[in-house]
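Before we start, here is the structure in question, set down as structure tokens.
Missing here is one protein chain; the remaining ones are kept as they sit in the complex.
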Amino acid sequence: MQFLTLLMRNRLAAAGGIVLSLVVLLALVTPLLPLANPDVTDTANRFLMPGAQGHLLGTDHLGRDLLARLLHGTRLSLAVGFAAAFFAAFFGAAIGIIAGYFGGRTDNLIMRGVDMLMAFPYILLALAIVAALGPGLTNALIAVAAVNIPFFARNIRGVTVGLAHKEFVDAARLAGLGHTRIILTEILPNVIPVIVIAMSTTIGWMILETAGLSFLGLGSQPPQADLGSMLGEARGALITNPHTSIVPGAMILVIVMGINLLGDGVRDALDPRLRSGALTRPMPATRVERKGTIPDQGDGEAVLSLRQLQTQFHVKNRIYKAVGGVDLKVAPGECLGVIGESGSGKSVTALSVMGLVASPPGVITGGAVYFQGEDLVGAPYEHLRSLRGDKVAYIFQDPLATLHPLYKVGDQLIEAIRVHHPVGRSEARARAVALLKQVRIPNAESRIDSYPHEMSGGMRQRVGIAMALANDPEVIIADEPTTALDVTVQAQILSLLDELRRERGLAIVFITHDFGVVAQLCDRVAVMYAGRIVETGPTEAVLNAPAHPYTSRLIACVPELGGGRRRLEAIPGLPPAVDRLEPGCAFAPRCLKASAACREGDIALEGPGMRAVRCIHPEAELEEGVA
Amino acid sequence: MTGYILKRLLSAVPVLLGITVIVFLIMALIPGDPALAILGAYATPENVAKINRDLGLDAPLVARYFIWLGNMLTGDFGTSFSLNRPVIDEVLDRFSATLLLAGTSFLLCTLLGIAAGVISAAKQYGWADKGITFAVLLGISIPSFFLGMMMILIFAVELRWFPVSGMKMAYGGGGFADVANHLVMPAFALAVVATGVVARLSRSAMLEVLRQDFIRTARAKGVREGRVVWGHALRAAMVGIIPVLGIQAGFVLSGAVYIEMVFQWPGVGRMLVDAILKRDILLVQGGVVFVAACYVLFNIAVDVAQSLLDPRIKT
Partner (left out) sequence: MSTVLKLDGLTKSFPVGKRLLGKPRGVVHAVQPVDLEVQQGETLGIVGESGCGKSTLARMLVGLLPPTGGSIEINGAPLDNADPAEFGKKIQYVFQDPISSLNPRKTIRQVMEAPLKRLHGMTRAARDKRIAEIFASVNLREEFLERYPHEFSGGQAQRIGIARALAAEARILILDEPVSALDVSVQAQVLNLLADLKAELGLTYLFISHDLAVVEAVSDRVAVLYFGSVVEVGRAEDIFRAPRHPYTKLLANSAPVVGRALTAPEGRETELPDPLNPPSGCAFRARCPHATELCAREVPQLSGEDHRAACHHPLDQSGAIETEVSSQG
């Protein structure tokens, strides 16, 4: 049902569907229509023009009624095309599922055969089959279906291999299901959408192919005619009587176009990635739609200062308030930790600074980002670009995904330098080597020519750090840079970052979910929940005397090494969805201290000096902290 | 690299053998006496005797295959009875014409398709994207033979820009201008469908790549958007596009059969269709094996190109 609604929402697909239904309907009722016999020749009335008496579309070179031939031909072409698609899909899918599910030798053997068939330009195979079986519509159908089986088999096999290694298949095995049952109940329901997509996008192609064989005279034999053979017969009179060619040709075009439009719609409606709108390309900079007044810079010492920043995701008619008014600032030489769980908005805050939030669906809707006193929200793209990597640099989470897989790490470093500084290649290369040495990569001179996949995770993240350092930026924003790393490697990377920042007086914004990391690295910390900062202050003050119930309970529920075996302090409930935030404190539904006042109105982030908390029942009295 | 190319060439041997087996088996499907089936209308007693001698048709199936294979390996693809000419000579003559047509089309569809796909993805949902998407849809929906016929009507008959047919190359004459003049229409007609497919694929490959984290990294470094799209993103997208170009070459070669019919192009496709209608089985067999073998070699070149592009492929 949801599928049909989605399909109909797509106007082009709906149009294609309507056209196709009309054609199919017409083809179905053709025998009932008062038409002339399509095969009766009348040489006296050959090549009548459309509109002639009794012949709506005129007549062909033998004086046969074109309308009747067109409709009967359409009937035949559709039937053959659909039949070919069905057979190809059925056998191809069966072969693909078996090969993909069982894998190993079965897979190897089957796929070698399939590869062999795909080593032919497909028409050669079709021609060979027709040559052996003799021309004729049934043989053309067999040929077209047969040459398409390998395409289906390979496609379906790929999907099945992915599914066969999914954990739910293992789970089914452990639940006592045998192979047949797993294929039928676990694999097949997940493969069917792929089969439907493949079919809907290839039926048009099959119709073209069978028409093509008929056009060559190898398909339907006279007097019986499908659309292809009508075109083939009309070719001789193309220049003198073009209407006999245009009529069947246009019909093929209409049918195939209708099928393709509908097929694309089916694909879009069935493909979950397209459904969630994920297959959109992020623009070079996040969209800005700033409403309300622009807040002033506030504190003058900060090199980077976020004021009332709001970033939202607009997905269809839902609005996710990922960042709901965040104030942050970081001074030169300072390390600010931003801590929160997934969905708290910490990464979106970080990416908003340089307009790197994927857009669509991201939109910066309010507030300001001051860098050295200048507001960057809504700044021209070229200006933003000139700052990116030069003044404000990023280190991202997963170093394998964030480095370009096909460029050598050296070239990626050199590019980072040369984008902002017009230096020669050899000078840039020397600088790149120096950078790799600074991040303690052994054998920097030879490692510079490695590709990312040739390095370990820790080494790759060092490259990521070197890239961020390339232009001596004022601010480095590190978005969970050690989350993907093993604990021993994490320790190496953290101590490297700590050394570098002390050597260079860098301002660092460090995004993480780990209190241990924050405690070891950061001077100050801001705790985020549901898109807002709930508590901030010097790291030690926040960790030793957390004031917000969320902070204190979050600290309590993380087990700490050395505590031995024990029961953990869990927080009941789940973090709220940021598209349905209730008024008041977002933590109230999970908070033991929540009162009626917590659920109404906006609660301010307040406190003395560097300490502040967004709570009316804080756990502790705030003391003015010293960094 | 040389090692890799050698390895790939070596791995093509079983594929080539497989091709000959498949073609041989398909032809063995023809019912009745093989000599009569192969000769069809040309089954004079002399011919029957000759073919039984040449191909060992009275031998069992397996032995027949090896005789046939052995002959081909020495360059003997048999004699075409309808043309009374060695099959290999005819195939080579015709294949050069097909190569000219299909090669031009393949270059056109690669360049136009990738460019259209990249622009379409970079300007997603913009006017350029909508225009390209519609043109692509039209392109993949129109039968190439119908398009060719319409082009003849419009550009040759009405506008008289290009000649309908009559290229002199087929008769050993004609200079570059003559060939080029005759090539424009069929090459375009043939390229349209493939361009559409390449453009579609390039668009979705680009959209996929543009969402990757390393594109965000490039932007975070301050790389110019033009270089992000045409450098970082296209380079990564090519990893997905190149293998499809290999398959697409097969589609162009296949489409050439129709286009050669429409434009009276003296290529191997027309030869095959004529041979089937005249039931000149040896010519079909030889032509199919030869073209398929060339296609296999082309796909090795594609694999090598892929390995040059992607360092993650072990060479």
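By written order: A and B. Residues from 1 in each chain.
Here is the rule we use: contacts are C-beta pairs under 8 Å (C-beta built on N, C-alpha and C of every residue); 3 or more make two chains touch, one makes a residue touch a chain.
Small disclaimer: the values here were computed from a predicted structure and weren't measured.
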Where the missing chain makes contact, among the chains that are shown: A
Residue among A:M111, A:I448, A:L554 or A:V578 touching the omitted chain: A:L554
Identified contact with the non-displayed chain, of A:H243, A:R290 or A:R440: A:R440
Touching the absent chain when the full complex is considered, from A:N45, A:Q221 or A:Q492: A:Q492
Hidden partner chain, touching residue among A:M459, A:I477, A:C585 or A:C598: A:M459
Residues in chain A touching the chain absent from view: 166-168, 170-178, 185-186, 189-190, 341-342, 440-442, 456, 458-459, 462, 486-488, 490-492, 494-496, 498, 513-517, 519-521, 543, 553-555, 557-572, 574-575
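In this section, only the chains that are shown with their structure count from here on.
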Partner chain A, residues of chain B touching it in the complex: 15, 18-19, 22-23, 26-27, 29-30, 121-122, 124-125, 137-138, 140-143, 145-146, 149-150, 152-153, 157, 164, 204, 206-208, 210-225, 228, 232, 235-236, 239, 247, 249-251, 253-255, 257-258, 261-262, 269, 272-273, 275-277, 279, 281, 284-285, 288, 291-292, 295-296, 299, 309-312
Complex contact set, residues of chain A against chain B: 112-113, 115-125, 127-133, 135, 204, 208, 211-212, 215-218, 228, 231, 235, 238-239, 242, 245-246, 249, 252-253, 256-257, 260-261, 264, 278-282, 284, 354, 356, 358, 381, 385-390, 393-394, 396, 398, 401-407, 415-416, 419-420, 451, 453, 464, 467, 470
